[in-house]
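In what follows, a structure is listed as structure tokens, so that the remarks can point back to it.
Missing here: one protein chain of the complex. Every other protein chain is in place.
Going by the order they are written in, the chains are A, B and C; count residues from 1 in each one.
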Amino acid sequence: MSEHGSDPTVAPRSGDDPRLLLPPDEPVHLLDPDGTEHPDADHPLDLRDEQLRELYRLMVVTRKVDREAINLQRQGQLGVYASCMGQEAAQVGSAYALEDDDWIFPSYRELGAALVREVDAAGLLHLYRGTWLSDHDPYAHNFGLMSIPIGTQALHATGFGMGARFDDNPIVAMTYFGDGGTSEGDPHEAMTFAGVQKAPVIFFVQNNQYAISVPLDKQTAAPTLAHKAIGYGMPGYRVDGNDVLATYAVTKRAVERARAGEGPAFIEALTYRMEAHTTSDDPTRYRTKDELDEAAKTDPIARMKNLLLARGLYDDDLEREIDEQAQSVATYVRDGIYDADHGDPMELFEHVYVDPSGHFDEQAAQLRAELDGSEGGA
Amino acid sequence: MSEHGSDPTVAPRSGDDPRLLLPPDEPVHLLDPDGTEHPDADHPLDLRDEQLRELYRLMVVTRKVDREAINLQRQGQLGVYASCMGQEAAQVGSAYALEDDDWIFPSYRELGAALVREVDAAGLLHLYRGTWLSDHDPYAHNFGLMSIPIGTQALHATGFGMGARFDDNPIVAMTYFGDGGTSEGDPHEAMTFAGVQKAPVIFFVQNNQYAISVPLDKQTAAPTLAHKAIGYGMPGYRVDGNDVLATYAVTKRAVERARAGEGPAFIEALTYRMEAHTTSDDPTRYRTKDELDEAAKTDPIARMKNLLLARGLYDDDLEREIDEQAQSVATYVRDGIYDADHGDPMELFEHVYVDPSGHFDEQAAQLRAELDGSEGGA
Amino acid sequence: MAVTLAQAINQALKDAMEANDRVLMFGEDVGKLGGVFRVTDGLQDRFGEQRCFDTPLAESGIVGTAIGLAMYGYRPIAEMQFDGFTYPAFEQIVSHLAKMPNRSRGTVKLPVTIRIPYGGGIGAVEHHSESPESYWAHTAGLKVMTPGTPEDGYAMMRAAIDSDDPVIFLEPKRRYWMKSDAQLPVETEPTHRSVVRREGTDVSLFCYGPMVRTAMEAADAAADEGWSLEVVDLRSLAPLDTQGIVASVERTGRAIVVHEAASTLGMGAEIAARIQERAFYHLEAPVLRATGFDTPYPPAKLEEYWLPNVDRILDLVERSLAY
Partner (left out) sequence: MAVTLAQAINQALKDAMEANDRVLMFGEDVGKLGGVFRVTDGLQDRFGEQRCFDTPLAESGIVGTAIGLAMYGYRPIAEMQFDGFTYPAFEQIVSHLAKMPNRSRGTVKLPVTIRIPYGGGIGAVEHHSESPESYWAHTAGLKVMTPGTPEDGYAMMRAAIDSDDPVIFLEPKRRYWMKSDAQLPVETEPTHRSVVRREGTDVSLFCYGPMVRTAMEAADAAADEGWSLEVVDLRSLAPLDTQGIVASVERTGRAIVVHEAASTLGMGAEIAARIQERAFYHLEAPVLRATGFDTPYPPAKLEEYWLPNVDRILDLVERSLAY
């Protein structure tokens, strides 16, 4: 090779070996299904005993509420519901790694992350009930609106993270999307912007192996999803998504890095969607019972319980306490949803504009008249 | 690490080391500015003497026609023009690596590639004249319409390549886009589809360092553009784009690989846009004369001439012959464009639908009447 | 044997793929799953993974590769999973699918059919109930069709696939389960013609897609009031059958347009504009519009208040007759 000097056709490389941005050969894994721990010097655990119990508790409550939501749908109380069963460790571990001031920009499946942030779960489910299009205040818990158009929320997280950086505000924005979501243009653009702006954004992908019926190998030919990160100049991490210790530890590291001004990161959490895509879906058309049985062996909750048992942190009292709490949240949700009021149709005109400038006067009058008419008729 | 068995959360890796998809540390470079050759066992040159002369000739003609187009614009004959000056080696070398049956899906800057395919250059420039929105038959030379919306053509190439694969038709589709284009969602989606479908598509990026005024480091934080390829499971190549031997050799290898059914590839050719973005642009606002002078030293044409001289393939006869040919193509273009007819306004209604089903009867009658009226008035 | 709209479209896809091996069907979940509405059910089994396949989750990619496949020589049918998820493909549809044939001076033909289940009334979450037809009908270069009956579901889908022009094929999802005892294959009117589904003398109701049935119900209810409504199913939204529309208004002197899409710049705007331009002296009352409101599509529990229904139509009939 000749010496190119300042030849612009041979762009300079940054000092660090870019290969450092590639994911490790094996996903980070700190906990076996039987509860055996695998300490990892790169991912030291800073969790106290109560926190380990807390992670477990959050996963159990998540599953309980998730199950309740499925029941509510079966009883006609929700129009549809997208279960996160099997993905509790991915969501709880990652969300738990954030500080309260940090923000989350979720998709439609992040019940677990929402519960970590103490978002009102009944409010959240109103989206699926159709009471309103969302029903929680994102600013109360720094938890964005659930986003249905795939991958679009990644850009909102990126803009938010840019804003924080502009303000020297040491917060981090984390966005969740799925394996399928990595194919859309928006996450691509989001990672491009975040990379250039060194924005404190964590792109957390729950690779649950399917986008509705489409398996990962029809979604991408990438060696792993985490191999996408290098194309944006950010590190790509890979983690056993059913291992709550690992998802916590890997996220924590990425979050601290981002908070320190070192820019965004991409995390691929390998997990499995144990339920149908949504309650409207029929997964028997595209996956086998064997596959499901196999996946069930890696259950994130059982695994964490084994750890607690092994560490002597689990006993009947804890079990009872957690069960009661899970039941009470589930009941709260059930009460909040069951036969909940449909709301006032006139609200349709209320939030479209801050300043409607009279825009809706006629249409609102029309609806008012229709409502009066049908009341009159009734 | 524990043994995971068939744990779905630890997806199997393909046999080959994915790092093989990363670009080499240095771009492939076979020819110094002074004409010194650097043979490379991975990129053996299969070019005969006439072919070396041909590559040179094509670059010279390209530059001449390009210059003519700029003149035509200055004389008010073209509305605008996007010069490819400085990028001749990237375009000519890559297009020359294709077979006649292969297809090209260009952006708006690919005069050099068009001339390799013997597309009528005057026809091509009618786009910039505004005579019609394009004016060459893509099927006559397997050269798609120039595409102005950035990156969109990458999907057309991908669909085309998929079609060829479905048909077991051993052709390859190559698409050109720019460094800026890599930020758009469409090339991302195109590479995703091409990877999954193992479609015979070459994504050829001319990294000319700028997207209008925006330099590469504001476009992406990727170590290099070629590092994006691994995220789609395709190899990312990097080549000195001002070295026509290297762009030829690298493209040739990627094309043969694709033709053999091994799937798509991404090529980043490092080059420099010597002219303004278009004739409407004022590059003095965003780049220095020094930078330009520096870039001029890597001129692709001078370099190839030095090679021909060194190999004893260049003499006055050749120079004269090539100059004459370049002049004759330029004159042809000039004659084809200068004061060319504006065409018949009624054509506006002709190609919108194959079967307009009477849709335009009224509006066509209106325009006809307006035309008659203004003729009458004149 | 009764056939639903979804089955009729499914049969049309099958028959078209049988008739011409250049016809491809692809999109998200159209393969093994057979589509979220099962409209592509059985196609992958019958025609293999190459002719009916699942794509990555990327709508611009779906439409963009459809264009490339069409340039290559295929006749692609691409499914957008729901109305609200066509927007990522907007640039490919508007800047290329609609314009490339014209741009190429006719050398490039794009016989692409984009299937879009559309409209509300199924209690779905946000983005799953939109009526984006104005976006397409305003865009020169596209044909926009929407069947209101199972018969048209079959015949218009065959015509769309056979068309050398790009077609946006809007499937009224809340009518997928609407039944008919049509014998397939069936032929119907040319796709660019509207059809009078019920003759009447007092007011013309112009409708399409999901609202055809609603308009028919309104006409039934109106008959009880002694009003005779003519129901015109537009079928093609681009081009619009101006002649058929005007002819009906010339008969009745009054017109109401019914659609789910928001009122402002909905099809009703264009139809009203055309009617008053061409039948000014025939109009005894202004053309009125029974439509969705100018607000985002509402949550499921409120959609019944937002969507036009028999009552909203009859209110307008009364208003029209009062002129």
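Miscellaneous remarks
Quick note on the criterion: contacts are C-beta pairs under 8 Å (C-beta built on N, C-alpha and C of every residue); 3 or more make two chains touch, one makes a residue touch a chain.
Note that the coordinates shown come from a computational prediction; the quantities given were computed from them, not determined experimentally.
The chain not shown here is in contact, across the full complex, with A, B, C.
From the set B:47, B:292, B:310 or B:348, the residue in touch with the chain omitted from the display is B:348, counting the whole complex. When you scan B:24, B:44 or B:79 for touch with the missing chain, the hit is B:79.
In the complete complex, the hidden chain is touched by one of C:56, C:150, C:268 or C:308, namely C:268.
Set against the missing chain, the residues A:30, A:59, A:116 or A:162 yield one that touches it, A:162. Which of A:17, A:256 or A:350 touches the hidden chain is settled by the complete complex: it is A:350.
Across B:97, B:127 or B:326, the residue that sits in touch with the chain not pictured is B:127. Seen across the whole complex, the unshown chain contacts chain A at 105, 132-135, 137-139, 144-145, 149, 152, 154-164, 166-167, 173, 185-186, 189-190, 192-193, 196, 350-359.
Chain B residues in contact with the hidden partner, per the touch definition given at the top, are 79-80, 108, 127-133, 148-150, 180-181, 183-186, 211-214, 218-220, 280-282, 285-286, 342-343, 345, 347-349, 352, 359-360, 363, 367, 369-371, 373-374. Listed here are the chain C residues that touch the chain not shown: 60, 84, 87-88, 90-91, 94-95, 98-99, 102-103, 126-127, 134-135, 137-138, 140-141, 238, 240, 261-262, 264-270, 272-273, 276-278, 280, 283, 285-289, 293-296, 323.
One rule holds for everything that comes next: only the chains that are shown with their structure count from here on.
Note: centroid distance chain A to chain C, computed from Cα atoms, is 36 Å. Residues of chain C in contact with at least two other chains: 55-56, 58, 60-61, 88.
With touch defined as above, residues shared between interfaces to two or more other chains in chain B number as follows: 185-186, 189, 192, 196.
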